[in-house]
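The complex appears here minus one protein chain, its other protein chains still in place.
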Amino acid sequence: MTKTRKWPPQLGLAIALAVLMAGLAAARPGFITLGNLVNLVRQISINGILAVGVTYVLLTGGVDLSLGSLVALTGVIAATFAHPGEYAVVVPVSAGIAAGALCGAINGVLVTRGRMAPFVVTLGMMTSARGLALLASGGRPVSNLSTAFTRIGSGDFAGIPAPTWILLAVAAASHVFLRNMRMGRHVYAVGGNESAARASGVHVNKVKMVCYTVCGAMAGLAGVVLASRITTGQPNAGIGYELDAIAAVVIGGTSLNGGTGGVSGTILGALLIGVINNGLDLLNVSSYYQQVIKGVIIVGAVWLDRSKKS
Amino acid sequence: MTKTRKWPPQLGLAIALAVLMAGLAAARPGFITLGNLVNLVRQISINGILAVGVTYVLLTGGVDLSLGSLVALTGVIAATFAHPGEYAVVVPVSAGIAAGALCGAINGVLVTRGRMAPFVVTLGMMTSARGLALLASGGRPVSNLSTAFTRIGSGDFAGIPAPTWILLAVAAASHVFLRNMRMGRHVYAVGGNESAARASGVHVNKVKMVCYTVCGAMAGLAGVVLASRITTGQPNAGIGYELDAIAAVVIGGTSLNGGTGGVSGTILGALLIGVINNGLDLLNVSSYYQQVIKGVIIVGAVWLDRSKKS
Amino acid sequence: LLQACSSSGSAKKGPVIGVSLLNVSNEFIVMINQAMDAKAKELGVQIIVNDAQRSADRQVEQVESFIAQKVDAIILNPCEVEASSPAVDKAIAAGIPIVNVNSETRSTPTAFVGSRDEEAARIAMEYIAKRLNGKGNVTMMQGFMGQAGQIKRDTGAREVLAKNPGLKLIAQQTAEWDRAKAMSLMENWIQSYGARINAVFAQNDEMAMGALIALEQARLKDKVIVVGVDAIADALAAVRDGRLDATVFQDARGQGAAAVETAVRIVRKQPYEKSVMIPFQLVTRDNVAQFH
Partner (left out) sequence: MQPLLQLEGISKSFWGIRALDGAGLSVARGEVHALTGENGAGKSTLMKIVAGIERPDSGAIRFTGSAVAMIHQELLPFPEMTVAENICMGAEPANAFGWLDKSAMHHRAAELLARLGVDVMPGARMGDLSFAEQQSVEISKAVGQQADLLIMDEPTSALSDRECERLFRIIGDLKQRGVAVIYISHRMDEIFRLADTITVMRDGRPVATRPASGFDEATLISLMVGRDFDAALVRQPAQTGEVALEVRKLTREAKFRDITFTLRAGEILGLAGLIGAGRTEIASAIFGLDPAGSGDIVVRGRSVRIGSPADALAQGIAMVTEDRKRYGFVGDMGVRENVTLSSLRRYSAGGFVRRGAEDAAADEQIRALSIRAAGREQQVKYLSGGNQQKVVLARALLSDPAILILDEPTRGVDVGAKAEIYGLIARLARQGKAILLVSSEMNEILALSDRILVIREGAIAAEVTPSRTTPEEILSYAMPQ
C-alpha cells in the first residue's frame, strides 16, 4: 500500500545542534578539543538528569516545578550524612534519592488522589521544599564533606566524568523503560488520551504515581551529584533549574500536553542548552548579549526542528 | 432533561480565602485594620495586573514565561523617558506599555506563524528580554525619575492606592471583554478546542495574536507601575514574577489547557497569594517556616476549591 | 515558630522593631540575622523579621506593612540602592526611625550601619595586584547583573584595575552569585585561557569556592590566585587550609548587633551615631585564625 512515515523525530534539532557546534568550532578552535567536550558533557549532567526525570512527568501531560527546590533539599540532606568518617558513602546518596522520591510521591498523591492541577501541586512543593531545605540547614551551606562523597561529582572513569556516566545510565534506563516496557507504554497512553487509557484498563493513577516518584528520585540524584560537585549542600541551590530542565525536554520535542516525545530528544535538548552556555562563555560574549543571543538561538533551533517536520 | 450546573466556580476558593482571613484576623488584630487592607490591595496590584494579562494567554491554552523579564525591560524603557523635566508623564507610560505590547506581539507571531510551542517561544523571550533590559540600562538602575511618574505607584485616590485602581480597571475591562464580547468568546473557543474553533470560522491566529499582545501590554503596564513604585527602572526586577502571576491564574481555576476560567478567579488567586504573604509577614513567622506554610496553604486552598466542586 | 503570637498576647513590654532583610537564604544575611536576634534578646526588644527574597518591591511592601503595624523602628537591609529608597522615604514620612544596615540607599535613613561594597572589591583587587606585582591576566566573576552588590563591587574592582595598567581583565562574566554556575564558568575559562589566567576575582565567596574547586580539579590552582568577598565559613576554612588565597571579611555580627543597638537608642531617645562604619578586613592565611 503506502509507506509509513519514518522521519526521525529529532533530526531537525540534531541538525541545528550540529550547525551550532560547527559554527562554534570555526569561531573558536578551543571548542572542539577533547578537554572542552569532556567539560561540556560534565556541565550538562545535572540538567540532563533532571530533564530525564521530568520527561516522565511531561509525558503524562503533567509538569513538575519543584525540581529546583528538591535539588536543594536533597543536596542538604545528603550533605548532612556525608561528613567525613560518619557513614559509608551509600548512606548520603540513598538518603538524597529517597528524600527526592518521597517528595515526588507526595506530588503524585496530590495530583492523583487529590485531583489537583500538577502546576499547583508542584508549585506548592517548590515553595515548601525550599523552606524545608533552609530549615534543615539553618540557612547555611552544609560543608565539610567526605572525599568519597565529593568524588561522585568530581571523579571520572575512562576519561568521562562520573556525573556524565550517571546521566548516561539514567537516560539509557529511561529510554528502555519508556520504549520497551509495558509500564512505559502506559505512560504514553496516559499522556496521549487519559480517558482512553483508563477505558483500556490502564491504571492511570498508578502510572502517574510512578512518574512523579521517578521524577522526584531523579531530582534527588541530581541533588546528590550537585552537592558532591560543589562540595556543599546549599539550601539556595537549584533556583530556576526546573525551567532549564523543562526547557530541555520541550526543546527536545516532548509536548507539554503529554503523549509524544522521549528521552532521546531530551538529551539533545540538554545538549543544545549546554552548548549554548559553554560556547558563549568560550567566545567571552558579554553577559548582556549572551542572554539576548541565548534566547534567539533556543527559538531558532526549535523553529528549525519544527519547519523540518512539516 | 439535563439541568444546568450553576455552582459559582470559585466559591470554594472564596471560602478558603475567607477562612484564611478570619484566622489571620483572630491571630493578629492588626491584620484587619484599614491601613493593612489598603496595604494588601496595593501589594497585590502588580502581580494582579500581570495575572490578568496572562489569563488571556492561558485561556487560549498557551503560556507566557517572559512576563518577569518584560517587567524589567519595560520598566527600564519607561524610566529612560521619565527623568524630570524631559517629557510629559504620558510618554514614559506609553513607551513602557508599547514596548511590552511589541514583545507580546513577537511572542504571538512566533506562536502562530512560527507554529512553535508557547513555552519555548516565551522562554526565549524571557532570556532575550532580560538581556535587552541590561543592555538598555547598561546594567545599572535607571533612576532620578520625575515625581509625576513616581506618583503612579505611590499616589492614591479616594483612599485607594493608584496601582489598585489600575488593577481594578484592567480586571473589569478584561472581565467584560472575555465574558461579553465576541472576541472574548473566541478566546475561550480557541482554548477549548482549537480545531473546532477554526472549523467554526474563528480566526484562531488573530485571537492568539490579540491575547499575546494584550498580555505583553499588561506586562508593560506592570513594569511602569513597578518602576514608578520603586522609583527606578531596575534591569534585574521581576525575576520569578511570571510564576507568581501564572500561579494566581491557575489557583483561580483557569486551566493550563485553556478554555475555562476567567478574570474573577484570577483576582481571587492573586488575593490569596497576597494574603498569605502579608499575613505570614504580619505573624512574624520565620522566613523558612513561612515558605513551608505558604506551599501548604496554596495546595490546601486549591484542594478545598476542587473538593467543593465534585 | 510563631514568635509573635506568644508575645503579642502578653502586654507589650519593650519596643517593637521591624526588620526587612535582603534574603535569608544567603549565609551572610543569616549571620546578620542571628546577631540581631541575640542583641534584641539582650536589650529586651521584640523584632519582627521579614525576608524580602531579593525583591525591592517586596521590601517596600514589607516596610509599608511595618508602618501599618505602627512599629517603633525599622531596620532595613536594602536590596537595591534606588529601588529600596521608597521604603526609607515612607518610613521617614510616617515618622518612624529607619536604620539601614549593610548597604546604602539613595534616600538618607535615620542612621546607617555597615560598610561600602566598593571597598571590599578594592581590597580584594589590591591584594591581587600586590600578589601579581601589578602585572598579569585577571578574570572577574560578576554577581547577578544589575544588582546593587554586583554594581558596587564591579566599580571598586575597576578602580583598582584602572590604577594598575599592567593588570589585564581578559574575561568577565556573571555566575549569578552561585557556586555551581561559577564552577561551570571557571571550567569554560580554563578551556579558553588555560594557564594564561593569573588571578580570579569573584564578587562573593560562593563563586570563589566554585572557581577554586574547578581550578583544583584541573590541577591549575597553584598557578592561579583566587580571591572572594564575604568570609563565609567555607571560605575561611579554605583560606586556613591554604586553598583559597584570600577573602574579605565583612563583620556580619558586628553589623547586625550595631544596627539593633542604634535602632534601640533612637527609640529610647538616647544619643546615637548617624553613621557607623564597620571596616572590611582582608583575610589571608596569616590572619585567618582570628576570624573563627
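We call the chains A, B and C, going by the order they appear; numbering starts again at 1 in every chain.
Heads up, the rule we're going with is that a residue touches a chain if its C-beta (ideal position, glycine included) is under 8 Å from a C-beta of that chain, and two chains touch if they have at least 3 such contacts.
Computed from a predicted structure; not experimentally measured.
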Shown chains contacted by the missing chain are A, B
Residue in contact with the excluded chain [from A:94, A:193 or A:286] = A:193
Filtering A:202, A:218, A:250 or A:298 for touch with the omitted chain leaves A:202
Residue among A:12, A:68, A:163 or A:259 touching the omitted chain = A:259
Which listed residue (A:15, A:160, A:183 or A:304) would be found touching the missing chain in the intact complex?
-> A:183
Footprint of the hidden chain on subunit B, which residues?
-> 1-5, 180-183, 185, 188-189, 192-193, 195-202, 259-260
Touching residues (missing chain, whole complex) on subunit A | 1-5, 180-183, 185-186, 188-189, 192-193, 195-203, 259-260
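As a working rule, only the chains that are shown with their structure count from here on.
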Could you tell me which pair, A-C or B-C, is linked by more C-beta pairs in contact?
-> B-C
What whole-Å value do you get for the distance between subunit A and subunit B if each is reduced to the mean of its CA atoms?
-> 29
When you check subunit C against every other chain, which residues touch at least two of them?
-> 24, 145
Subunit B residues touching 2+ other chains are 134, 139, 287-290
Listed in rising order, the residues of subunit B that touch subunit A in the complex are 63, 65, 110, 114-117, 119-121, 123-132, 134-135, 139, 243, 246-247, 250-251, 255-257, 287-296, 298-299, 302-303, 306, 310
Residues of subunit C touching subunit B in their complex?
-> 1-5, 8, 21, 24, 48-51, 54-58, 60-62, 64-65, 67-69, 80-86, 106, 144-147, 151
For subunit B, which residues count as touching subunit C in their complex?
-> 27-28, 30, 33, 35-36, 38-39, 42-43, 46, 133-134, 137, 139-141, 143, 153-154, 226, 229-232, 234-237, 239, 277-278, 281-290
